[in-house]
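Presented below is the structure to which this report refers.
Every protein chain of the complex appears in place save one, which is left out.
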Amino acid sequence: MNDQVATAEGHEADCFHDECGVFGILGRDDAAAVVTLGLHALQHRGQEAAGIVAYDGTQFSVERHIGLIGDTFTKRSVLDRIPGDRAIGHTRYSTAGGEGLRNVQPFFAELAGGGFAIAHNGNITNALTKQRELQKRGAIFSSTSDTETILHLIAFSEKQRITERFIDAITQIEGAYSLVGLSQKKMIGARDPLGIRPLCLGDLDGAYILASESCALDIIGARFVREIKPGEVVVITEGGIESHFPFEQPSPRFCIFEYVYFARPDSIVEGRNVYEVRKRIGEELALESPVEADVVIPVPDSGTPAAIGFAQGADIPFELGIIRNHYVGRTFIQPTASIRHMGVKLKHNANRRMIEGKRVVLVDDSIVRGTTSQKIVQMVREAGAREVHMRIASPPTMASCFYGVDTPEKSKLLASRMSIAEMAEFIRVDSLGFLSIDGLYRAVREPGRNNDSPQFCDACFTGDYPTVLTDQGDNKDNVRSLSLLANNG
Amino acid sequence: MNDQVATAEGHEADCFHDECGVFGILGRDDAAAVVTLGLHALQHRGQEAAGIVAYDGTQFSVERHIGLIGDTFTKRSVLDRIPGDRAIGHTRYSTAGGEGLRNVQPFFAELAGGGFAIAHNGNITNALTKQRELQKRGAIFSSTSDTETILHLIAFSEKQRITERFIDAITQIEGAYSLVGLSQKKMIGARDPLGIRPLCLGDLDGAYILASESCALDIIGARFVREIKPGEVVVITEGGIESHFPFEQPSPRFCIFEYVYFARPDSIVEGRNVYEVRKRIGEELALESPVEADVVIPVPDSGTPAAIGFAQGADIPFELGIIRNHYVGRTFIQPTASIRHMGVKLKHNANRRMIEGKRVVLVDDSIVRGTTSQKIVQMVREAGAREVHMRIASPPTMASCFYGVDTPEKSKLLASRMSIAEMAEFIRVDSLGFLSIDGLYRAVREPGRNNDSPQFCDACFTGDYPTVLTDQGDNKDNVRSLSLLANNG
Amino acid sequence: MNDQVATAEGHEADCFHDECGVFGILGRDDAAAVVTLGLHALQHRGQEAAGIVAYDGTQFSVERHIGLIGDTFTKRSVLDRIPGDRAIGHTRYSTAGGEGLRNVQPFFAELAGGGFAIAHNGNITNALTKQRELQKRGAIFSSTSDTETILHLIAFSEKQRITERFIDAITQIEGAYSLVGLSQKKMIGARDPLGIRPLCLGDLDGAYILASESCALDIIGARFVREIKPGEVVVITEGGIESHFPFEQPSPRFCIFEYVYFARPDSIVEGRNVYEVRKRIGEELALESPVEADVVIPVPDSGTPAAIGFAQGADIPFELGIIRNHYVGRTFIQPTASIRHMGVKLKHNANRRMIEGKRVVLVDDSIVRGTTSQKIVQMVREAGAREVHMRIASPPTMASCFYGVDTPEKSKLLASRMSIAEMAEFIRVDSLGFLSIDGLYRAVREPGRNNDSPQFCDACFTGDYPTVLTDQGDNKDNVRSLSLLANNG
Partner (left out) sequence: MNDQVATAEGHEADCFHDECGVFGILGRDDAAAVVTLGLHALQHRGQEAAGIVAYDGTQFSVERHIGLIGDTFTKRSVLDRIPGDRAIGHTRYSTAGGEGLRNVQPFFAELAGGGFAIAHNGNITNALTKQRELQKRGAIFSSTSDTETILHLIAFSEKQRITERFIDAITQIEGAYSLVGLSQKKMIGARDPLGIRPLCLGDLDGAYILASESCALDIIGARFVREIKPGEVVVITEGGIESHFPFEQPSPRFCIFEYVYFARPDSIVEGRNVYEVRKRIGEELALESPVEADVVIPVPDSGTPAAIGFAQGADIPFELGIIRNHYVGRTFIQPTASIRHMGVKLKHNANRRMIEGKRVVLVDDSIVRGTTSQKIVQMVREAGAREVHMRIASPPTMASCFYGVDTPEKSKLLASRMSIAEMAEFIRVDSLGFLSIDGLYRAVREPGRNNDSPQFCDACFTGDYPTVLTDQGDNKDNVRSLSLLANNG
């Protein structure tokens, strides 16, 4: 699975689109510059647009731009427009064009009690239902994002103080959310009661930071303090930090797919180093699905750590047999029919000398629609591989995500309509092995999946959704998680 | 050394800037679309601008744009403006802004006998001298590129036919060049007599292709035919291909640094797979500079193949202990003083769990100014490394390149002013090892350097320039290879 | 007074900024293209940004752009994004930059009962007060425009049907407004009870049109039907048109300054041709302030019709003694000190041969700050005028407008702090004459001003505001009509 997809054939992307990243800091001059750096480190969680809201003691300033952080927020002129010692930011997947800016976060509103900004990673599964209720009460929505629903719930709250209003709002919503909010005096962080999406607390010379992943602390040399707990609301002021736990505590259900694919390998999330987990996944896979082979080759970059683990576990040489072109932009040539039939290799190329005449183990992180795997296998075969064995660093993905990941509808997922043997035939490999669900749990140092009370959200592998899906009605199998529901992350 | 540098501190880039890539095809509808794909595969040879000239039987069309191929030439509207069954293209490092387009290749001129376009990888070492002569004869230059000098020499030639005029021109120039030219009837390819820069011939269903590297053939599924020979001029028409050898043949002197850094690992240049050479470099390095250590960590991405070779040679585990952020754009934040002092890690981050408490071998491809190495070593130390040993996959770079690589002036090269012991102290490592020049030759499967008649151009390591440097006069030590001389590649 | 000002000196503009223009059509394919033409004819009412909302039976589409209509809405690609047989549009003065788009009208909201769009010419004088009330009830504002207040009042209305909700909203607001609204089934037009701003009804082959001025009907060959009456609400559907009169009828108070400056000379507003009124103003002025002179010269373009009237009335030759440069864009050179002292004539130049040695009558429409008049008089003197007599086609402007015109605060108005004799000295003329207020009323064919019940809004000349100014509190003398209050038009 690949994080940046060139759809040379105009097909739908054969990957899970990344989610969003959030970052905030309070108590540091040039707060927006620090947020810019933090968002740059979180760029893998959303490449299409970003925004920052800052407060300078007098007024809130908002900048929102389409494009990479490094192309938009690093201009002096942009940063000069968002002064202040506190700021929050958001980076997101999806939405292009001028009007698309409407959906770029953070959202900001001038409430009766003062300004409030909010940035969100996750997805509210009753947002549409709540939106309709709010519209009946007179709310006007200016975006199609579920995050705006939270803002209206805060605006309509009959509580007095912003913290109470914020808590009043989140207790009305369902789904997955890691939130960072900013009022004149406070920065608020919150995770949903299951803690599906990550959020951690950092410290930079006394200034508090909230960030989706620890790699966003590393880039600025900030100290990792701790994770925000599932269901916790932290309220940060100049005077310090206080915690609220407005929910009865269910068991945490962190998204296990963050370890497989989303999080950056150098991050530590929920106490585990992502790279280490991925290597252990490879080692588990070598145990579960061993194969006689000459070389282990990753599908770069996402399959690389598991391939290293597999190679070390199986004692087969690890080689860069596929070279990735990092210059692939958002879109690529809309080719003529003749070029379409050429089987253009925009993103990956086989390194023939490493492949020719060899028995190859290919390691990738997951299979979505299967079309990318098909092409990579064909490329490796054309480069002269004697045998091709595919090993996947996760169980088969067979259900849509409704918690902030833009997945195809269930029927488009290869694993939802084929057995493993059929899939092996479809992608034309000599053997195909997925990691077992228990193997995945072992890789995160659990003894295995506790089916009575699973330790993680693994709905994409099991269909076992840890929350109600109010907006879906009876429809969760066939609907791609779209429109309002998937427009933010 | 790194190919895309974020100069957070406003310093000059601490790397060798990439050279240029050229690509041409004759005899294929949608020639420009094919060239676009070829240039995309050559993007690592120049990221700042690109151009394509096509001929459709009636007229030549020119498109030149600042930016990545995938962001500029993949628009239908752009490709529609360059129709025809023959086209040549160029991708280049350097030059931004509107007027900068003047220097973007290919260059095109309407000569007395018809139109002619030319694209160039390399550097003409007597271009300035020739330009002055030509100006005295009445030539008007519209760029600051040495490539235009070649075009004027063709225009002023008293020969009749374009092939003769082309040969007349190149026999007056010195230096390094791989050229692709296009007239109404002919596509011409040429390499300088020493064959310093690469150029190969491919075939796509009967259409001939000229390309800097074989990876540009792979992307479109074209067949690799052979390298163009040093000093060879190939003239391709619809009727076929013919070869000319206008030079007395000196011994070839291919740029050995192409193996170390420039070429893509999946390319085959001068008969050798680049990835294999780099792995052997790592193996040689492990033999020449062994060290007791717990982990081998590449400085990604350029140090990775050598690190794999080193790890396999030394039997030390290979780990991704440094994670690279691929979203770094051309420029990054011009930070405030306070942020500048934070030691921001825009491009690389240590993966602490792989480093903490360990004896680390870092493998990088080369050291230019040494400032990047300093920072990386510091980052690895801060991540808790017990010992840091740096191994460099090439000999010390101590002399400027005048053959198409934008290098700092000699005095800025760390190796030109420090011993290896001093360099080790400067970058603060426990030990520092460079590959020997003979080790490098062994990695390319030579028995060692033949000092009487070296098999490669290795001037950046030895100062032994294989051509006269007319424009330099007595000045070659102190002048950065700039202005006219380095403005193309 | 001039409608497009180049502030070479960085001073504040010395003119009244134009208001806004609105246009809507229901029942015509390509409705958005027709609206584009209508807005082009209304461009003099606002040059900085424009928007169109269309409905195609299925969904509403919105396009809003900074710039002239002719530069933004005439692209096929833009028009293709706003299909449908009904559309409303708005052109406005002020607001630049990306975020500025937030304030560009029409505004659109998805209400509980369906979508609704609204475009507004005028200014709500209790908008800020209403906004605070609405925020306390939970409303989130996404712009700083008073027009959004109306939309929230509609959203919060407890009435059922859109017409009732619309009327419920406008009966809560004070000030000046000509509104055009669009729901799925209805186009609604409304004027405030005093009818301060214009709005007329047209017919194009059976499709109804609402437009600020009749010139917007002429451009497309539509038939002028009638003015919308003060306090009237018209509801247009495919089935026809119906009228509502929700207000007790006060006497109409149309803005008399529309005749002096805002409206286009070829428009007919409130039954009078604007050009004819302006000529009669010149004739009245010739009677009230006669002068012995050789030539009558307009300050182009706004002073031209009155100058023609003056010349004919006084039987003095009319000549173009000042030439206007129409290529002056929004901003012009931020000059160096040395250029600033040159007295650059960006917009007007004296036509010396028409001036030299002559006794000149200059005719301009009004005096705001007086700085422009100063410069023009100086220019005319330097061109050799023997005498300069200034005649102004309106009474002295001595009070701010709170009804949709961006005027300076009262203290900046020259006439609010100087007698006519002082003003004459300030702008250095041999004589200065303003039209009397009764003369102005005579020019519009009234016998004179009825001071007990004035026939027009003439607050800018008299300070006699026809509505309460809730948001101003006690402050109406010193506050420039800014922020929320002046951000739309």
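All chains are identified by letter, namely A, B and C, in their written order; residue positions are counted from 1 within each chain.
Here is the rule we use: a contact is a pair of C-beta atoms (placed from the backbone, for glycine too) under 8 Å apart; a residue touches a chain by one contact, two chains touch by 3 or more.
Source: prediction; values computed, not measured.
Q: Considering all chains of the complex, which shown ones does the missing chain contact?
A: Per the touch rule above, the missing chain touches B, C.
Q: Given that one chain is not shown, which residue among C:Gln59, C:Thr171, C:Gln249 or C:Asn325 touches it?
A: C:Asn325
Q: Of C:Gly114, C:Gly343 or C:Gly448, which residue touches the hidden chain?
A: C:Gly343
Q: Tell me which stretches of subunit B touch the chain missing from the display.
A: That gives, for subunit B, the contact residues 62, 98-99, 101, 109-112, 132, 135-142, 151-152, 155-157.
Q: Can you list, in ascending order, the subunit C residues touching the missing chain?
A: Touch set of subunit C with respect to the missing chain: 6, 29-30, 33-34, 36-37, 40-41, 43-44, 47, 68-71, 73-74, 76, 79, 215, 218-221, 264-266, 268, 273, 275-276, 301, 304-305, 308, 312, 317-320, 323, 325-329, 331-336, 338-339, 342-346, 349-354.
Convention: only the chains that are shown with their structure count from here on.
Q: By the document's touch definition, which label belongs to this structure's chain graph: line, ring, star, complete, or other?
A: Shape = line; chains linked end to end, path left open.
Q: State which chain is most central when centres are taken as means of Cα atoms.
A: A
Q: Would you kindly tell me how far, in whole Å, the mean C-alpha position of subunit B lies from that of subunit A?
A: Between these chains, centre-to-centre, one finds 36 Å.
Q: Let me have the rounded angstrom distance from the C-alpha centre of subunit A over to the C-alpha centre of subunit C, please.
A: Here subunit A and subunit C have centroids separated by 50 Å.
Q: Provide the C-alpha centroid distance between subunit B and subunit C, rounded to the nearest whole angstrom.
A: Comparing mean C-alpha positions, subunit C is 61 Å from subunit B.
Q: Give the residues of subunit C that touch two or more other chains, as numbers and ranges in rising order.
A: none
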